[in-house]
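Just one protein chain is left out here, and the rest sit where they should.
Order as written gives the chain letters A, B and C; numbering starts at 1 within each chain.
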């Protein structure tokens, strides 16, 4: 009986105490005809040795590709400390810190995390995490509707450079409460929002969502966009990459008044790629909006002796208190990922994070230079890019990517189905993890793939 | 400056406190002409990211073979718990528990370990570990010379089935104190000590060393050997595999009086193969010999409040107290491996260890049956074997092993150079980690290798 | 005393904030590129300050977070009978195997060809979850229970809409339900109708009959309920709702109680979410991540959230790939940027494979045995069970209504006093309808000795309350902090550390 400690004697004594003849009797309130006898669809138990062998084999099967994929999940160095500490049993196997006195380790960590995220985004308050970047955007849109009392609308405008999947998720989640999501026009030469094309009429938007760096890797003119949105009475929701905030202007400093809400994907902060999760969504906002925030928030207070300590606060926003009136239904969040990110940010600090950011920018620039030296490959957009760049090929992307894969390279994301208007577009990314040799290997393989 | 926390301000303030102008001045007692400026032989620093990539590549390079090697190091399932807990910082980065009050975690663990090892070997007391099995035998021989007052001799007899490398190590270490090591005759049909050939004359031996299971995988007649050795006035040193003690008669129960000292390699108890180390040597003995034991020993006592606690004891045996008169020069031992082994033994318990042992015996038996079905392959020895078996091929072993290696199989240890008298002998091992499919794969590859 | 429940002084020390350990210019140098590369981005895009992050050494980080960790209670260190949370042993192998480099390094957008190992695990996990729930199809994508609930209710709405009944927007929720249930209904644009619970813990069927109608979208039920009892009239409930044209949603947070004993699909549920971080023992991680995989019957299968893993044959071998909007055009959509909490799902997969067919049933049996034993022992010692006539499921409720009145011992007092005796507290004040409520869930992985010691501690605290209630109210004393001022926390909001003004 893996993981069950009961001996035969235990069972007998316990049944005697309860006063039933056997364990089955304990289920006698379940209508007899509903009861099943076993679950044939589940295979026989494996010992840890057996499952370990299977998992080692399967993991090995998936390993070994040199990847230039980004598009929302980024390969960064994850310091060994991060997971050696985050998986300590005391962090790993604790529950949500409802009993504050028994959970100061987790609570103080979250308070430190909140401090770091507000510092990075230049906003006042942070929650303790949401599920991921995409669902965080959905929550941010709902929050904006609650918070923006000046505009009676559910119309949300999104820059064309917002991750298209985020838009889908926001629609799937927030659409149920009547929110609509419309795309702002794209400046097709520069891959950023077309400021001239911004519509000044129509129903006033309740919120405008902008992403920096954009999904195409370009940098948006955030000061102008923020001021425009505010002029129209909308709240500004910033979707940002936390690594980039080591060097890029933080949402709180955009335009005259700053963005109102920032959110995004926390994965770059020490979280492994791991086929897509678990990651975590972060969210920060202006102080005035804090009571509309979804998710848990930790505050500092004192105990009966005056010792400082940490506790969950503003719980009246949450489902377990407010039920159908809560700001969100979220309960379990992505706690352990936040612990990891806090450790990561403590390790790299502002200087380290800036080096990660700038090295990634430089690597991507070098990669772009090498790849566009291959005949038939050019940059799709002019202007500065962060650590991703959109290329355009002179032929369909998919067969080229297959050719690269045969050379052991995952060459990036084919955009031609999601953005047919961009032509044969390919989104590539190189972070600080890529060496010059890696870039060269990609360039050579691409030249080869484009030759055939 | 990796791992050094000093800021420029720190350095300046500290130098001012000390009253020196620069760090270099702190080295002014070193004759100037001896000082060097840098170490050109060491390469430039790598970041953790860079060394991680290098090590991942190197580790991958060495992986992937299906191994049937044993000969003193055995592939067993290592539960995930073992190293997840043993590498917790509090165990991993603590020193030898000199300050008992600050080291109860380590001390209680060692006390539990000592309890387990005495239970397994059937002897009274255990130390807290020695370096490995081979050096433990050297220490046991030296200990026997100190302990055996009835015989004034430094002659040690070893059964032919003692690991030949152990004998070399014992010679290299204990030879300096005049000990000599002689081999007892081998019954060439059964691969065990030739009881009839035992020499009753000559200088009386101070100790007789016997190994169970033998290096050849066979089982020695320990009752007879122990009684014979005791008759001759020698102490009996048992070299044993701890896994086997789940089912085999423990040294303390051999013959009329039992072996006097047991030692061996602790690796099978949850320690990874890891190219040969770190493992740990264990040693247990009869109560009467405890003051001759080398190495640290933990005892239970009470504190000033009467609370039970654990502390290093009988330290007057050790080098830090007795210096040139100590029982050994050992200081640092293999502590963390003992923590791991204690966790391992707690997890598997007596029943689990017996299953590991008996499954390994059965696997080896099945393997032997499959391999000896290949023409040109036969068992070298009759009689029962534990989880290793010596085969004899009809041709030189080395080329056959090379053929197997090309098929991804490490087929065992070629004994023909160490034991030319055994012919084309090959030592193979199959533990509980091997599946029926693995055995079949070996048999098929061997058939193929023997065909060519 | 050989128990593990003696509160004792430790060697732990108070831990300042990591920011307070920061010194300008200090760095964990090994963790970032050796030199800052020239990014050459135009100044207009750059920040003109440096974000205030800690500047500390690697050792400082290790020591800080190691010490902080020691300030937590956790399953790995303490009995943690938190009702509704299923705090059972999280096998360590689930962690080590999910963290193999081949899994960790795989990019979510890597083509399926380079993820067959991972996808095979996901596909088999879907199959196993179908088997244990009696459902016809499963999507693994929801990232926690609440998102699973969302997916479930959204599918119910999509189903009605597809049948031209978009007006069905009423979700019936029992008053004892977890807060996520009504909150989810709201998120899905529905109206909540609350259903009263009868004194015996079952749903009030008459009230249900009154509640259903032409606008009924469905009902959300937890069974066994959050009161720790099995809804005996589940058949009638199902028939009533189905007859009214509504669907049944199963909140699977309590699946541990019935695993392998009864299938939600057989009870009549149309959709279920599972909390893999409860029943399938993935870690709670101090708040998450979890996984709220959803299972559905045939009717709702077209609406499953994407992606789902499909299996085909390629070159005579199984080939796994993600099914997307193209394969499931009626999907309620994707709920996350990629596919959900993949690493959590791997852990659940390993756990289920280690339990195996037989292990599933044993989970429910021993969880139920432990709960009924503990309930009985506490009742014998004088504690009041909320539903003394009922079988406990995997959890049960003790009410301190009497103790609160007679000696002033509240659920909160008892919870804090347990901490000093080395036990985490049960869930308190939930469900709200039971006064001074302690919801106790021992789980199947705890020993009888531990349960007995927990009873001893409960009894000792009750005795202490009778003789010296102030002493109990002064608990906890042995924790890093004592009772915290929650009112102050909410009034004088201090939600982030700010560097003290220079000088």
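The rule is simple: contacts are C-beta pairs under 8 Å (C-beta built on N, C-alpha and C of every residue); 3 or more make two chains touch, one makes a residue touch a chain.
Please read these numbers as outputs of a predicted model, since none were measured by experiment.
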item: Neighbouring displayed chains - absent chain, whole complex; value: A, B, C
item: Sole residue of B:180, B:313 or B:372 that reaches the chain not shown, by the stated touch rule; value: B:313
item: Absent chain, residues of subunit A that touch it; value: 1-10, 45, 47-49, 56, 79-81, 84-85, 89-90, 102
item: Interface residues of subunit C (partner: the chain not displayed); value: 1-17, 20-21, 23, 26, 30, 57-60, 62-63, 66-67, 70-71, 73, 75-78, 89, 91-93, 100-101, 354, 419, 422, 445-447, 449, 477-480
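The working rule: only the chains that are shown with their structure count from here on.
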item: Dominant chain pairing [most C-beta pairs in contact]; value: A-C
item: Inter-chain centre distance, subunit A versus subunit C - centres from mean C-alpha coordinates, in Å; value: 20
item: Separation of mean Cα positions, subunit C and subunit B [Å, integer]; value: 45
item: Subunit B residues counted as touching two or more neighbouring chains; value: 47-49, 79-80, 84
item: Multi-chain contact residues (two or more partners), subunit C; value: 26-28, 30-33, 56, 58, 62, 66, 91, 93, 95, 97, 101
